[in-house]
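For reference, the structure discussed in these notes is given below.
The other protein chains are all here in position, but one chain of the complex has been omitted.
Take a look at chain A:
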């Protein structure tokens, strides 16, 4: 039953991405990312990563998407492009949903067992440890993964400069 919920969350993840990649108005991007981020956290929580899932909720949905929502609300136009407004948008939405439906049917394959995720994931075995892996990973980033931390920090720093240069205009 819980594996069925996991499957449905994965499907909803893809459907929410289809919902904004058919390029309607950006406010649909916010909607799609909220739903997608929420069910993505659900998937991560299913596999035991409570810390990282809640971190995504807090920082991504609670910080970045809030800012994105406010800027989209400031930059919205009078007649936004909705899902039904043009043949292109509706066509690509239907195509995306159709492709996702075909993949779901293919993966199910008539076998009840396939609602679960056994064929899609590798189990690394049940080890007994004293520290949960997600907390461990969060702290390893600062100790053994210092090069990765430096690179990620540098990339985020550079991306601010890049966005400023790109949106500078004439």
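The working rule: contacts are C-beta pairs under 8 Å (C-beta built on N, C-alpha and C of every residue); 3 or more make two chains touch, one makes a residue touch a chain; residues count from 1.
The working rule: contacts and distances are computed from a predicted model.
Undergrad: Among "NADH-ubiquinone oxidoreductase chain 2", "AP-1 complex subunit gamma", "3' exoribonuclease family, domain 1-domain-containing protein" or "Ras-related protein Rab", find the name that the UniProt record gives to the complex chain excluded from display.
TA: "NADH-ubiquinone oxidoreductase chain 2"
Undergrad: So one chain is hidden, and I want to know which residue out of A:103, A:141 or A:158 touches that hidden chain in the complete assembly.
TA: A:158
Undergrad: In the whole complex, what residues of chain A lie against the chain that is missing from view?
TA: 122, 148, 151, 154-155, 158-159, 161-162, 164-166, 168-170
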